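Missing here: one protein chain of the complex. Every other protein chain is in place.
Order of writing sets the labels: A and B. Residues in every chain begin at 1.
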Amino acid sequence: MDRTWNNKAWFLVLPVLVLVAFSAIIPLMTVVNYSVQDTFGNNQFFWAGLDWFDDTLHSERFWAALWRNLLFSGIILAIEIPLGIFIALNMPKRGWGVPVCLVLMALPLLIPWNVVGTIWQVFGRVDIGLLGRTLASLGIDYNYVQDPFDAWATIVVMDVWHWTSLVVLLCYAGLVSIPDAYYQAARIDGASRWSVFRFIQLPKMQRVLLIAVLLRFMDSFMIYTEPFVVTGGGPGNETTFLSIDLVKMAIGQFDVGPAAAMSLIYFLIVLLVSYVFYTVMTNVGKGAEQ
Amino acid sequence: MSEQDVASGTKAVGRSMTSGKVASLNRTRSTVRLGWLVPTLYILFLMLPLYWLINMSFKTNQEITGAFSLWPRDFTWRNYAVIFSDPSWYSGYINSIIYVVLNTVISLAVALPAAYAFSRYRFLGDKHLFFWLLTNRMAPPAVFALPFFQLYSAFGLIDTHIAVALAHCLFNVPLAVWILEGFMSGVPKEIDETAYIDGYSFPRFFVRIFMPLIASGIGVAAFFCFMFSWVELLLARTLTTTAAKPISAIMTRTVSASGLDWGVLAAAGVLTIIPGALVIYFVRNYIAKGFALGRV
């Protein structure tokens, strides 16, 4: 759409600017401020330069948490995106099944995150949980509190349970916007099921997939509440992700300086990876337009 | 029909099984579809943990820890009674709803004009501003928890509903702007011009003509704001102590205090699911369209 050049539009943006400045810029400045100072309490601060950044970038704890977080995001994207597409492709397109599917599938999205954690904590417990009991009775030695692999599996399955629906709903929205004529033409052309997916459905889903990948990456990279409730970051530090580590450091140990430096690095990583995703996926789209 | 025809007919059955949309038009081949199995299994997977929570909420603690049963043998309302008779429990719900509604209203109120500006005008720094707004959606709440606490302390806003509502604007306002901008770009610009020619002032045009046109977009944006504000815990817990404590935070506290009251925990969990379920039910007809975020 052609948009006219009008700098008065700034007035329309002003409220957002003021609000976001209050809830984003000031806190961010505070973080930057902390990140370059040291304190021994009593509100006495000393200039520390880039020491905290240096420390953070050389801290094994940080790299371990970052690596765990990247691994986690990678795993859940690799599961949730294909699974979400697959389920969306098999959703009913009309009739009573549509609202039933949509409502039931959207349900996990609106459950408070710590309740999601609680649900899985309870569900997975060997003594009182359906999952834990069932696995135990099948002779599988499952204990998410002590076994790192079980803890990871629980958190990954929980995230799949919690968020795959978002991918499903986004893809479904993309799919229902494809006119029937495309499918009819494909049948006339003798296209296989795979060709229909590859040349009709996937191109039409591209935009919503971009949104799905971005949202899922950002949120999984910031994940805090659910694993905190289920495993508390354990066993050991096996499921301590960046956010958990950060909160531990900032609020638990009140190491404000290192926490702030870590915050900024963390924020930059999210920005960078999101930007890369965004550019790559939109360039794929542009390539298709030429 | 020749044998060959029959053979090709059978081959088509196999092929049409997976092609949901096209196969649904078919008379002879619609009986052999298995596509429904996929969403059914998925929904089953979604519902099992929920069922277990609901199941537990109607059990006594003895039954939960003692006997393993797939449904409550000793059905009880006690767990819910505990919650509804204790103000520290149910005030949590009221607190949550107050700040979620406040946040949704504030987010929409500021996002509407901004989204209009982004969808209709070009202005100095518009692209950078838009991207910067979106980066706030990418900011980990954990990063902001501590500075928020200090900032709101300085303004004396700690433990008020407005504090949580404002904090949640951090990620909800960018999202609302993004969604609304998509819907607004779908409305032809000629409508604005016609209205101005007809002598509408900007505010009157915006409220009387434009907002009804993007009603479904506003609905979807409100849905997302509600959703992300309702489910967030980290900031909500950090910024409240008692008076504005959200229900989900009260849950965690009570659990750690009383330790083993699984029944009440489960009942409280079930109750936190209900508002979300109601919201979904009301917007169910917009979900499919709305998730396309206005333009695909």
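Here, contacts are C-beta pairs under 8 Å (C-beta built on N, C-alpha and C of every residue); 3 or more make two chains touch, one makes a residue touch a chain.
Everything that follows uses one rule, which is that contacts and distances are computed from a predicted model.
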Hidden subunit of the complex - UniProt protein name among "Dihydroorotase", "Formate dehydrogenase major subunit", "ATP synthase subunit b" or "ATP-binding cassette domain-containing protein": "ATP-binding cassette domain-containing protein"
Contacting the left-out chain in the complete assembly, out of A:T4, A:N33, A:T134 or A:S192: A:S192
Hidden partner chain, residues of chain A it touches: 179, 181-182, 184-185, 187-192, 195, 199-200, 203, 288-290
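To be clear about the criterion, only the chains that are shown with their structure count from here on.
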Computed distance of Cα centres, chain B from chain A, in Å: 15
Touching residues on chain B, where the partner in the complex is chain A: 15, 18-22, 24, 35-39, 42-43, 45-50, 52-53, 56, 64-65, 68, 70, 106, 109-111, 113-114, 116-124, 126, 129, 133, 135-148, 150-151, 166-167, 169-170, 173-174, 177, 185, 189, 227, 230-234, 238, 247-249, 251-252, 255, 262, 265-266, 269, 272-273, 275-277, 279-281, 284-285, 287-293, 295-296
Chain B partner contacts - residues on chain A that touch it in the complex: 1-10, 12-13, 15-17, 19-20, 22-24, 26-28, 30-31, 34, 86-87, 89-94, 97-99, 101-115, 118-120, 122-123, 127-131, 133, 161, 164-165, 168-170, 172-174, 176-177, 180, 183-184, 187, 192-193, 196, 204, 207-208, 211, 218, 221-222, 224-225, 229, 242-244, 246-247, 250-251, 256, 259, 263-264, 266-267, 270-271, 274
